[in-house]
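So that we are looking at the same thing, I have put the structure below in structure tokens.
Only one protein chain is missing; all other protein chains are in place.
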């Protein structure tokens, strides 16, 4: 499992090449990239700054990846999350999961993203025409994460 | 919706850049790449050849993508499937879905893959130490596709 | 009516041809399958009731009661295995 927190952009293709390198038993790679949008909650967003809790962040992401590896049959996974100031269109987060079969890859990738959204210590501050504002946590993210509790395989 | 059937390899990063080009409202891209494995059903696989039904293939893939667009809130999607002779490690299929929020992207990407596996006219023939063999359809693929019938959103 | 028949994958190999033009007197896919089975050998074997194959008419998946029209493109193939 590769876990990184960084200010620089990442290259999805290169990350997935590294994830698969030398493994001819990989039949499936599911991946997700989250991007900064130019609008949120009805306001224009000119930029955002991502703050995190160094030390706990890496530990929390590692825990999520380990939970996914315990729950599904995975070959490897990569999680990269950026911090610092980002502009609309910039990639924020990458989760990529390699497995033999697609069901495991899809489920683990969605699980890691849902868990990251509620358990990894990152916070977004947006720059809007009305000034700066901290993004509020969404009830829909708690609901998405809760789908995975006490379930085997895919959520409802 | 971009649908392509081709013999050449594809570049995941370039496909996703094209999918997002000029769209700053894209918050989420879920993607899947399927690869040729070096072992299947307990036999070494040296190579495989993918045959398809030109004309129907593109129509079937377009129908799946349209069904996904009717069911979830999507910005765009790309489906690329290779045909011809492939070696272990070669990418076979790419499905990438762009949306505002991750739930739609994940669900539509998984749906398109599950539907493709049962409804798009491709056939694999494997080269093994014991000779050539046509890959048999899997009951698990029918079950995966059936999960989406009469359901809204994500499957069980 | 005249049909353009296409065969794919294992069925193409078993039937020894990828396509043919077929003069046909019936009305439905079921009628057509009956006519093909009457050829015997691989045709009777592969298209027997209970065997797993698919029929597409004009590039859309069809069922036994799908009606056929003159110049239709009819494809017969095994369950698909792409992806």
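The first chain written gets the first letter, and so on, giving A, B and C; residue counts start at 1 in each chain.
Operating definition for what follows: a contact is a pair of C-beta atoms (placed from the backbone, for glycine too) under 8 Å apart; a residue touches a chain by one contact, two chains touch by 3 or more.
What you see is a predicted model, and the numbers here were worked out from it, not measured in a lab.
Engineer: Just list which of the chains on display the missing one touches.
Structural biologist: A
Engineer: Write down which of A:37, A:52 or A:102 is the residue touching the left-out chain.
Structural biologist: Residue touching the absent chain, from the options given: A:52.
Engineer: If the missing chain were put back, which residues of chain A would it touch?
Structural biologist: Touching the chain left out of view, chain A contributes residues 34, 50-53, 55-56, 59-60, 81, 92-93, 113, 116-125, 134-137.
The criterion applied here is as follows: only the chains that are shown with their structure count from here on.
Engineer: Any chains in contact with both chain B and chain C?
Structural biologist: Common neighbours, chain B/chain C: none found.
Engineer: Could you give the separation in Å between the centres of chain B and chain C, each centre being the mean of its C-alpha atoms?
Structural biologist: 26
Engineer: Mark out which residues of chain A touch at least two other chains, giving numbers and ranges.
Structural biologist: 102
Engineer: Residues of chain C touching 2+ other chains?
Structural biologist: Answer for chain C, listing residues that touch two or more other chains: 83.
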